[in-house]
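Missing here: one protein chain of the complex. Every other protein chain is in place.
Then we have subunit A:
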Amino acid sequence: MTKVVKQTLRLMLISLGMFAFGFALVPLYDVFCDITGLNGKVDLQQSEQTVLVDVDREVTVQLITVANASMPWRFEALQHQVSFHPGEDVKAVFRVQNLTDMKMVGQAIPSVSPAEGARYLHKIQCFCFERQTLEANEVRDMVVFFTVDPELPESIHKLSLSYTLFDMTPVDAVSSR
């Protein structure tokens, strides 16, 4: 193989490698966000219950609900904010109603603000761990149990826990309507 051919092949390999790197960036960004706690992403996994309670201070969690633009469900928090000591377990209830006359599937995606606080908010049980299937016009109360880590930085007194509800009804179900 001549030097030219070798170099050409090497450069083509580099560009294929960069193509793969583009895809590798997808998990890499997530890893980066996990390590640094940026982006306000919340683990979609169940966490351990903590035992320590910091009774010296109180933290407020505001509950925000958004139904995505293409999601014809009513979605509201029964309680708009809760105040508690970091470490205590809290229960919050959300009510959804399928406003259409078809069976639909929804998925709630949580986000926490400020982003620095995201990694201190632990969910023990959450409706967002799984998809919700609602019959036509069905109403359902959904529950989240969560706690805030006592390690939460002193500067944070208030967290917003926001859920956005997305339409995940399978496409073939749509076409069979």
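Throughout what follows, a contact is a pair of C-beta atoms (placed from the backbone, for glycine too) under 8 Å apart; a residue touches a chain by one contact, two chains touch by 3 or more; residues count from 1.
The rule is short, and it goes like this: contacts and distances are computed from a predicted model.
One chain of the assembly is not displayed; among "Cytochrome c oxidase subunit 1", "ABC transporter permease", "Helix-turn-helix transcriptional regulator" or "Gluconate 2-dehydrogenase subunit 3 family protein", its UniProt protein name is "Cytochrome c oxidase subunit 1". Touching the chain that is not shown, out of A:109, A:124 or A:156: A:109 (per the contact rule at the top).
Looking at subunit A, the residues touching the absent chain are 3-4, 7-8, 11-12, 14-23, 25-26, 29, 36, 38-41, 44, 68, 70, 107, 109, 115-116, 164, 166-168, 171.
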